[in-house]
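For reference, the structure discussed in these notes is given below.
The complex appears here without one of its protein chains, the remainder shown in place.
Take a look at subunit A:
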Amino acid sequence: MENNRGVWVYMEQKEGRIVNVSLELLGAGRKLADKLNVPLSGVLLGDKVKHLCPTIFEYGADEVYVMDDPILKNYRTESFMKGVNHFAEKYHPEIFLFGATPNGKDLASAVATDLCTGLTADTTMLDVEVETRLLEASRPAFGGNIMATILCKKHRPQMATVRPKVMKALQPEMGSKGKIIEEPLDVEEENLRTKVLEIVKDTKKKLKLDEADIIVAGGKGLVDEKGFALIHELAEVLGGSVGASRDVVEAGWIGHDHQIGQTGITVTPKIYFAIGISGAVQHVVGMKNSELIIAINKDANAPIFDASTYSVVGDALEILPILIEEFKIALKQEEEEGEVKHA
């Protein structure tokens, strides 16, 4: 265990771009590495990805471990796992972080099994105890009702997947440089058992809830599907996306893709409307970092009001139709004024 040193972050890339959560993890990893007084390293695998190294240095890494091979063009558990295991077994880090994306979780699960070490899933808080060098990975447990801090005392590396959008990326320092350790992938295509036949992007009206600036989310307080239609209407007027609480998704008013929270997605829009949502912890973990939160609920004691910037105690079914009209009028005025100015 004394041989294990250094904080590593798996740099997930997609079509030659590093995904946001990996940059966020460099920010989080930097703090851990500074506390432990060890280097921070990125681990980068792919086909023609070397040009991403400068970006990784700019976002805080001291070193990058790279494997660049046409076999790594598309993500596959078996090839990526071999590559990551190679680095981890040879250079033995003490902490290894992955973004909790579909591929990040898939890879981390396989790597942790092979390295026979502990892996904490969906972490939302990270810290390190300097004396013991133990990673304190905290995550919502039991559906977000409680937080649990997980330690991995006797196995190395200490691994965790970390939820997107909870850690903060550093301001990139242009021109930062570091050490590149490049090694070949020892895998032959004919020995692989899986093939990616095609990758299809969802082109039909992309939901992209996690990129929306405005989200209007509704819950059981809207009573029925008819009430929930008001959520769609307000979202339409504001040019926002529709979100939902878990019970609404389970009632079948809207698809699971719209679910925000613990078992759905995490969002950080500029404006988040929580309408008729009581604010169970499971929901709140998925939206509390929004810039501005407006909550409308009949129950003045609803926990959602603890998370909101503005609290509106009242009946959503009564308020929404008025609110939609008021917005229509106001936004139309704005638009007209804007046009006059541009004329």
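By definition in this document, a contact is a pair of C-beta atoms (placed from the backbone, for glycine too) under 8 Å apart; a residue touches a chain by one contact, two chains touch by 3 or more; residues count from 1.
Basically, contacts and distances are computed from a predicted model.
With the options "Putative tricarboxylic transport membrane protein", "Electron transfer flavoprotein small subunit", "histidine kinase" or "ABC transporter permease" in hand, the undepicted chain maps to the protein name "Electron transfer flavoprotein small subunit" (source: UniProt).
The hidden chain makes contact, of the residues A:185, A:229 or A:319, with A:319. Note on the undisplayed chain: of the listed residues A:150, A:185, A:229 or A:251, the one touching it is A:150. Residue positions on subunit A in contact with the hidden chain: 74, 76-78, 81, 101-102, 105-106, 108-110, 112-114, 116-122, 136, 138, 140-155, 193-202, 206, 208, 213-214, 238-239, 246, 256, 262-263, 270-271, 281, 284-285, 288, 291-295, 305-315, 318-319, 322-323, 326-327, 330-331, 334-335, 338-339, in rising order.
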